[in-house]
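Shown here: the complex without one of its protein chains, the others still in place.
Letters A, B and C mark the chains as written, and numbering starts fresh at 1 in each.
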Amino acid sequence: MITFGVIGFGYWGPNLVRNFTIPGRSQVAVIADRDAAKLARAAERFPGTATTLDVEDIWSNPAIDAVAIATPVRSHFELAEAALKAGKHVLVEKPMTETVEQGEHLVDLAAAQKKILMVDHTFIYTPAVQRIRQLVRSGEIGQVYYYDSLRVNLGLFQHDVNVVWDLAVHDLAILDYVLDARPLAVSAVGVSHVPGACENVAYVSLFMPGDAVAHINVNWLAPVKVRQTLIAGSKKMIVFDDLEPSEKLKVYDRGVTLNDDPESLYRTLVSYRTGDMWAPNLPVTEALHTEALHFLACIEGRETPITGGDMGLRIVRVLELATQSMKQRGTPIPFPGA
Amino acid sequence: MITFGVIGFGYWGPNLVRNFTIPGRSQVAVIADRDAAKLARAAERFPGTATTLDVEDIWSNPAIDAVAIATPVRSHFELAEAALKAGKHVLVEKPMTETVEQGEHLVDLAAAQKKILMVDHTFIYTPAVQRIRQLVRSGEIGQVYYYDSLRVNLGLFQHDVNVVWDLAVHDLAILDYVLDARPLAVSAVGVSHVPGACENVAYVSLFMPGDAVAHINVNWLAPVKVRQTLIAGSKKMIVFDDLEPSEKLKVYDRGVTLNDDPESLYRTLVSYRTGDMWAPNLPVTEALHTEALHFLACIEGRETPITGGDMGLRIVRVLELATQSMKQRGTPIPFPGA
Amino acid sequence: MITFGVIGFGYWGPNLVRNFTIPGRSQVAVIADRDAAKLARAAERFPGTATTLDVEDIWSNPAIDAVAIATPVRSHFELAEAALKAGKHVLVEKPMTETVEQGEHLVDLAAAQKKILMVDHTFIYTPAVQRIRQLVRSGEIGQVYYYDSLRVNLGLFQHDVNVVWDLAVHDLAILDYVLDARPLAVSAVGVSHVPGACENVAYVSLFMPGDAVAHINVNWLAPVKVRQTLIAGSKKMIVFDDLEPSEKLKVYDRGVTLNDDPESLYRTLVSYRTGDMWAPNLPVTEALHTEALHFLACIEGRETPITGGDMGLRIVRVLELATQSMKQRGTPIPFPGA
Partner (left out) sequence: MITFGVIGFGYWGPNLVRNFTIPGRSQVAVIADRDAAKLARAAERFPGTATTLDVEDIWSNPAIDAVAIATPVRSHFELAEAALKAGKHVLVEKPMTETVEQGEHLVDLAAAQKKILMVDHTFIYTPAVQRIRQLVRSGEIGQVYYYDSLRVNLGLFQHDVNVVWDLAVHDLAILDYVLDARPLAVSAVGVSHVPGACENVAYVSLFMPGDAVAHINVNWLAPVKVRQTLIAGSKKMIVFDDLEPSEKLKVYDRGVTLNDDPESLYRTLVSYRTGDMWAPNLPVTEALHTEALHFLACIEGRETPITGGDMGLRIVRVLELATQSMKQRGTPIPFPGA
């Protein structure tokens, strides 16, 4: 039985408590929050769980093996660092930290402490993304041409992070997980329409190896909610619509066939191929439950984190460079070592 | 009665012939094409109209007042120049020319010859775009925040122009027409997935005055066809879906209200407003017919071209700078004089 | 403070407990169910509420003012009758009873006992249906021509009632509430595809006064889920799509204009009118909460039940006659007194 402390009881905290309450496997002993009103709600909803305003109660409690941190981004580093130093395994909300430097420090600290550091990139554990990875990695869609995501809606404006850190973070995690490649450079454009606030509209382009490109359009100020991603390969193409109640994934047997005729300067270079469309049936499972089981298995030494500190750090690096490019109006920023 | 020569009888030429055949107003006397097979089809479809392989027959024919040029982009300049020199009014397919230099020359020549030079940016004459302009220019949607267009499908690859010159050209014309503002700088990213071919995927961002931004996502290699544009203002937001058989325009009474409370650092800066949605009924008219009548009125001196050579030139300038930015992976290029 | 007993803790019971727990207005003192496992779940979810396997504990408890009954249809009559005899106000799930005779008895009993008898036709309390009624009753859509509903999905097969009693009951309640008219006759067709089971596909047509017609297509064996209703009037037409996350209602300014030219035998009798479409913004409220407040107000004598026993009885009568027509393959059955 692995015992948890959950830190932060806002929007996401209750889901963490619920999903780490697994009879015979794990339990939540303490819920911490700096807001007494939130703790009152926690006590009402989970009457068997202790609550505390002081997170020190978690660090000092030897019965607690691991913590799940669901607080605003600006407190991630401090809390995760303290938890690791106190010898706890850590699951922290995405994005992992506010800076690459903080992220590197956490990764090193977790290694030194021999504790699991995992980032809650929940999307990675959805049946849809699991299936996309399988379609891509098996070679079924062929060489990847592009990943193009539209993730827009009305609200919720964040005040400590811009829309890239809030929404594009999902696509960056999916990209990292699905593709067997790291970005070479990033060009990003972003605009703020609220004086004094962060960018609420942004367009991020990632140059990938092999002429692949990733593009992410995120927006807090759109009249309609859209969650649509196109992933095209040389053999097949995927449309992922996360708002579809069923048929979230559609696989199109479509593409182009290149004509290698050198004489074809004035003729069409490519011909089109249109075949069947197929929507694989996806299991109905809660991603956070899958993730919770995976985190437990990692703590028990049976699995290696899919969304570990190293991946969390890669995502923070993209977020940092994208923000840097936004400040320079799209000027491309190469990745270190790429 | 204004008499036309139509040059180029490929995909678009037949539409020009049909729309310039207006009893009592205009007629098409000659159709020219360098391809005898196409002329044979022209003769079959329009038995009363002469055909010629030699465009000189048009220049030298004093009965011809005006020409409509529907040939590949690379021949636009040469044909339009010859037509103007021969004293004909000119309607030329978009984009007007391959370079800004060529465009400037045509604009000057038309002025010198006192002839109408108009570019066939057909989209401008659709009821939907006319209505969008009215919604924007009347102030009904408030201060414009962004224009965000997704214009993707499978094919048709062009070989002499990239996807920006082929598809983004529509959005650039709409932007030029709808907004009362000129872009300050452009950042564009594009990729080619066909060896030796032009970019088939591109993302163009335009920095506009007043923190407005325009973004255009164009793609010849998408599994599904999408024609969707979001235009958000401080008061209302528009969704323009050109594939909808009816309800192409939806106007959402949605947005944010800014809280000017300086104490609100840790509270939400904005609150959301959600009201009715409204889809104005649009007349069912053929845009090219509206455009043809407008061109005739311009020739007769009663109207000034909406899509004249000056506008065509502005579009070519954006296309040229966007292509330049693409070659530099998104590096922003300022507009001359902006 | 009005005190409730909730009977039946299956799918719907928890929602009743939650919605009748209104600080300062009403509370749930006891939850009854014949299944100990369900009571265990109730105790876990609502730790402050007593549970019992024996419904007699509710009848004999003088502190309980009212009951909410969420059991299978076959037990509605017996439980509601006992509750009324014990002097409790009653909210019972729809359909109210299995037969008209039972329904008449309950209505009479409630009157004799001077207790409120209300049926949980939840749909009536949704913002969408409230708005539809207002659009219809205000005359805005003109004379009603038809109500046409498609309500299909895969599952859940019921074993004690057919698909008409399970799904068409929603439309019958909406019709009763929205229109100021009672059906004249019913013709229904239904088929069972599971040996020994009730009809799982059915088509119910109601002849209404003034050449209006209502048609309800219900199906437990459809590959896709659809909840779409068309309501056409002489002036406007409504499309109600309950699966739309927003824009559930669309009002179309469309219709026909009759030509009263007696000479028009061989010409078109009607001309079409197409105007704007408009989607009114609907408040985001939980229907059951609205209904709970209304039930409390009825008990307190301040309001009269919208979905009282008399309405519940009218719905049961339609269900009974529709089932009778189904047994006779669509033979129309007139309504008594119509």
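Everything that follows uses one rule, which is that a residue touches a chain if its C-beta (ideal position, glycine included) is under 8 Å from a C-beta of that chain, and two chains touch if they have at least 3 such contacts.
It should be emphasised that the depicted structure is a prediction, and the values quoted were computed from it without experimental measurement.
Peer 1: Write down which of C:125, C:203 or C:295 is the residue touching the left-out chain.
Peer 2: C:203
Peer 1: Consider the whole complex, including the chain that is not shown, and state which of C:7, C:136, C:237 or C:279 touches that chain.
Peer 2: Only one listed residue reaches the unshown chain, and that is C:237.
Peer 1: Contact with the hidden chain only, please: which subunit B residues?
Peer 2: Spelled out for subunit B, the touching residues are 47, 225, 243, 245.
Peer 1: Touching the missing chain, which residues of subunit C?
Peer 2: 145-146, 148, 150, 152, 154-157, 159, 185, 187, 189, 191-197, 201, 203, 205, 207, 211-213, 215, 217, 219, 221-224, 230, 232, 234, 237-239, 250, 252, 254-256, 258, 265-270, 272, 274, 325, 328-332
Peer 1: Can you list, in ascending order, the subunit A residues touching the missing chain?
Peer 2: Residues in contact with the chain left out: 246-247, 253, 274-281.
We take it that only the chains that are shown with their structure count from here on.
Peer 1: Centre to centre, by mean C-alpha position, how many angstrom separate subunit A and subunit C?
Peer 2: Going by mean C-alpha positions, subunit A sits 43 Å from subunit C.
Peer 1: Centroid of subunit A to centroid of subunit B, CA atoms only: how many Å?
Peer 2: Those two chain centres are 39 Å apart.
Peer 1: Roughly how many whole angstrom separate the Cα centroids of subunit B and subunit C?
Peer 2: The answer is 53 Å.
Peer 1: Can you tell me which residues of subunit B touch two or more of the remaining chains?
Peer 2: Touching at least two other chains: 274.
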